[in-house]
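Sharing a structure here in structure tokens format.
Of the protein chains in this complex, one is absent; all others appear in place.
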Amino acid sequence: MKKAPVIPGILLALAVVGIVLYLSSKTRLKEAVTPLTASQVAPVWKKEVIGTMERVAKTDDGRTKSLYTFAHYELLRNRALASVRLPLEGGTTRTLTPVEWFLDVIFRPETASRYAIFNVEDSDALLQVGLNPHDKKRDKYSYAELAPAREQLYAARTRLAEVPAEKQSRLDQQINNLATNLIRYEDLVHFLDFARQGIVIPENYPDEPLKSKAGKTIPFSEALAAFKESAAFKSFIVSAKAGQQLPPPPLFEKIDSVLKDTSGITWYPPPSTDKPDAWVPPAGLIRDFLTDGPHAATSIARLQTLENLAALSSDPVKNDEFQAAVLTFGQGLIRDAESSGSYKKVALDRGYLKADLFSWAKWGFLLLFLLLALSWLAPSSGWGRVLTKLSTIGGFVGFATILTGILWRVFITGWGPITNIYETIPFITLMAGIFALFMELIFRNRISLIVAITCGAAGMFLAGRYEAGDAADTMPSLVAVLRSNYWLWTHVTTINIGYATVLLAAIFSIIYIFCRLFDITRQNKPLFRMLTQSSYGILCFGLVFSLVGTVLGGIWGNESWGRFWGWDPKENGAMVIVLWCLAVLHMRLAGWIKELGLHLCTAFGANFCLFSWWHVNLLNVGLHSYGFTQGLDQKLYMAYALVCLVVLLGAVIKFLEVEANKAEGSSKPAPPLPVKAPVDAPLLSGGANPA
Amino acid sequence: MSAETPTLSPPETPRHRAGLTDRILSIVGSYHIAVVVFLLMIVLTLVGTFSQKTIGLYESLRIYFVSWMVPREGWLFGFIPLPGMALVLAVMFVNLLAGGVLRIKKNWRTIGNVIAHLSMLGLIAAGAASLWYKQEGHMRIFEGESNNRVSAFQDWVLEVQEPAGAEKTVAVIRETAFRTDSPAETTTFHRKEWPFELKVSGYQRNATITTTGDPAVLTASDQVDGYTLRPLEPNAQHEANMAGLFLDVLDSTGKSIARTVLAQAIRQGEIVTRSDAPFSFKAGERNFTVALTRESWEVPFSIHLDDFIATYYPGTRKAKEYESNVTMTNAAGKDTKFRIWMNNPLRDSGFVAYQTSFDDQSPPGQEKYSVLTVVKNPSDQWPFYSLIMATIGLCITFLTKLSRFIRRTVATPTPAAA
Partner (left out) sequence: MPAFPHFLSGFLLSGTALLLAACGRQERVEVLQTRAPFKNEPVPKLGLSTAQRYAANDAQSMLRWNTPAGWFFLPATEFRHLNFSFGPKREGEAYLTLLPVAGSGGMLENLNRWRKQMAQPPLEEADLASLPEKTIFGRKVPFLDLTGTFTGGSGPMMAASEPKPDYRMLGAIFEAPGFLFTIKMTGPTALVTREAANFDAFCQSLGVGGTPGGGI
């Protein structure tokens, strides 16, 4: 009866493809309708300028990354997509890459303020802050459109800061996010204001060299150099060092506001190799100049460069000259970073994001899925075999791609493959894939292959969604307790292999349940035996890895906090998985469950896995808390419900089976177990039934 | 299901033995108990985990995880009683010992299982040992100073002593002994060295001293010299709770001869109760004192903080690393230098000291300090040995099964499913 699984296979294939296409279509949106006129669009950036600026390094939260990475995540957070598509007159469009957008924002803020880059999920959020939204419920807005409501947005944000995240409504959350995005955007917009606008010397400035310039506007760099020379500043410094508090000299306040504007982009590398942490933003140059810090020697020249760039950027006639100056500027930053010895992994960092391996893997797996679905139409034909071979090879290539991506990250961060919750997704996907492919090598019946490919596609899809939803650098610096490669490579990987295997066992069991539903009399014995053996075998591995991983976690806890077990939610989650595996195995030994029961229980185990993997983080208590993610709880409850639904199907199967047996009468008793009794030689007893 | 239940004499039962011990072992060590234990543990763990959201870790430990029986307030849905984790683990221990170690047929096929079961016994034993014998507290050391005293994170104690008396020891009553579910309940403490008894009443988990006229305690029913307790909302982080109670000194007839209220007094957010100003009373001609304080004890060595270093990620206040460079002087007066940092504790003479916390932001004039967690746990390394055993045992079991399975599958290839 080789026909049996074809129909469910195709249905499943179509369903998965449909869901993936639908969900990914939600992230691709129609653009704002108002096209931009030629004068409203900035001149096109030259390729080599962008290529260079993308490689410029910047530090953020203790990590040195490429400007490309920074701009990518800024844009992703604002726009839910890491590129800007500008509708032009005449129906054409122009697409800006993250760094093109970033350069427009800092050098041409007026122009950039008309780019529709703020994603608003629900236009009601805008109504709440007194704006007239577009017709569409979900649309993208430009800074120019949102700016009139900035005060209201910021007030709302201040108010919401008092409300715990889990108590905020979806609309609250959106207003909060929008306001945060606006603040961060304004940091960029005003970044070069000081270079564009210069500085007005106060009328009351007491002494030279600034007294004679009182009332005039002069370049900031010139004012700063003169300020340091003035007696008023010097006496202020002397008094401050003596612990007195003299009123600061005039101009101090203005310099202070420039410090605030220019503290966002930390792209000036340390001046020497012995201070690898001394990366500074322009604000740091100013501070170092006034306090004779490490950057004091180059401060004025660097500020002048920015002033020069700002002057050139505002003159459309000098576009070529401007772009050449930006190129030189970027090359200078890269050269300095290289000679400071802290540039090592920046190109690698940009390359990782540009290669976007996980997206390629996602689409590749989807394609493989279709190929495999096609091959099921005519499994034994020549074409079918070719397609199967292709999919198998493709499966290996796909997981090799994920592995490459993971190793690439390991190489950039220097830490084990998992340091945060995002990284668990590709890792668990990879592990589930490897185990499923291993099963395929044993059984060679394409079921494990389709499981592997489904896991790959689903996992990469989840990774993409998580990254876009979080819209923050996926390689943040580690808190002190996590800075231990020994434990990251042992405990964290083992426990996640545990998750992967328990989930994979559940997937095999779910397939079993569906197959039973379509083949109630169990004609295809090899199929069911194969599914049972796979599920049971993988569950055993799940037990080993979960148990070892959990105990390793305890030992780590004993090394860092002095307690092996603290009943922390994440620890508990891991232990529940172990206990469930043990319960299932012993229930079988005790005779409480047999084949179908084993599958129902294994399938249900997915819930415990989801609980430990995702749910405990939502509780916001304990040592493994990652913060509350809006909307994640609903998705989790849906997943729980789906798993429960499948398990409930088991009851239906049982009922149908009893009916079928009645109809057939007792003359032909179908033995319900392929393997009976010898518990010590359980389901993994191989193809030959020893009974 | 029951109609299909196959014969339940477990297959590894040696047929030739059927004595009474064996039958008892077969019941005590049955798979059924094992499964029930696993399921109960899952329920307890889940309930206990979710409860932490509302009641905090300490309460959830008390109710579910270190209790023999879950008290009424923790019952499932409010009406289903639950055994406590301690009891479940004890049952599991017996069941494992009987079924998984003593009764299991021992041959090369089951050796992995036996080892794995033994390792689980080790884990449970480690848990019990640390529950009963583990001593844990924190030691705050200012840079350039020494300390040998450790304070409990959570437990408040009543310390009773007779400063001029013959008995030099200090009697210690732990909060677990005097805590009550309602302030109306009382607990009386006696000791053969005492010519009196102490009655604790009006216990509050979190309270502060206030005066009877405080608008926040308009309903205060009990007071001493115009002072009373102002109950505060119990904090989910039990470390932040300050116990409060009324204390009566009873003479042999049960009459109260002295009375006080004990708690921390807070002014402008700071605790101002002086540790050298306990409640004192006269019993006959003897003077006694009672203080409500954090439990603390001395360790047989002292730690001198030579240098504390915290490094931050540039441009942030996120600590990258922090470490205490210390000199430890042991009981024999020998000095040893150590570096204690995250994941790298100091181990010496049964004690382990971990880098826990620090303050390097003190106002000028005050030294920065480092906080170490100091633990004495006889079962410190047991989980590690158990882990090695479990890994070996499970690997033997599953790898032999797997290899047998693969050998057979390769020998008789499974026909394609489709």
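In this document, chain identifiers A and B correspond to the written order of the chains, with residue numbering beginning at 1 in each.
The rule is short, and it goes like this: a residue touches a chain if its C-beta (ideal position, glycine included) is under 8 Å from a C-beta of that chain, and two chains touch if they have at least 3 such contacts.
Source: prediction; values computed, not measured.
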item: Touch with the omitted chain, as defined above, among B:I42, B:L57, B:I209 or B:M328; value: B:I209
item: Option touching the unshown chain, where B:P83, B:G100, B:P183 or B:G202 are the choices; value: B:P83
item: Per the touch definition above, residue among B:N241, B:T260, B:S379 or B:T397 touching the missing chain; value: B:T260
item: Positions on chain B where the hidden chain makes contact; value: 2, 5, 7-9, 26-28, 30, 32-37, 40, 68-71, 81, 83, 87-88, 91, 148-149, 160-161, 163, 168-174, 177, 180, 185-191, 209-214, 223-227, 260-261, 265, 267, 273-280, 287, 289, 291, 296-298
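Note that only the chains that are shown with their structure count from here on.
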item: Chain A to chain B touching residues, read off their complex; value: 2, 5-6, 9, 59, 61-63, 266, 277-279, 376, 379, 442-447, 477, 479-481, 483-484, 487, 524, 526-527, 529-530, 533, 537, 540-541, 543-544, 547-548, 551-552, 554-556, 558-569, 572-573, 575-576, 579-580, 582-583, 586-587, 589-594, 597, 608, 611, 616, 619-622, 672, 676-680, 682, 684-688
item: Contact footprint of chain A on chain B as seen in their complex; value: 1, 4-8, 10-12, 30-32, 34-35, 38-39, 41-42, 45-46, 48-50, 52-53, 56-57, 60-61, 65, 109-110, 123, 126-127, 130, 136, 236, 313-316, 318-322, 342-345, 352, 354, 356, 373, 375, 377, 379-380, 383-384, 386-387, 390-391, 394-395, 398, 401-402, 404-409, 411-418
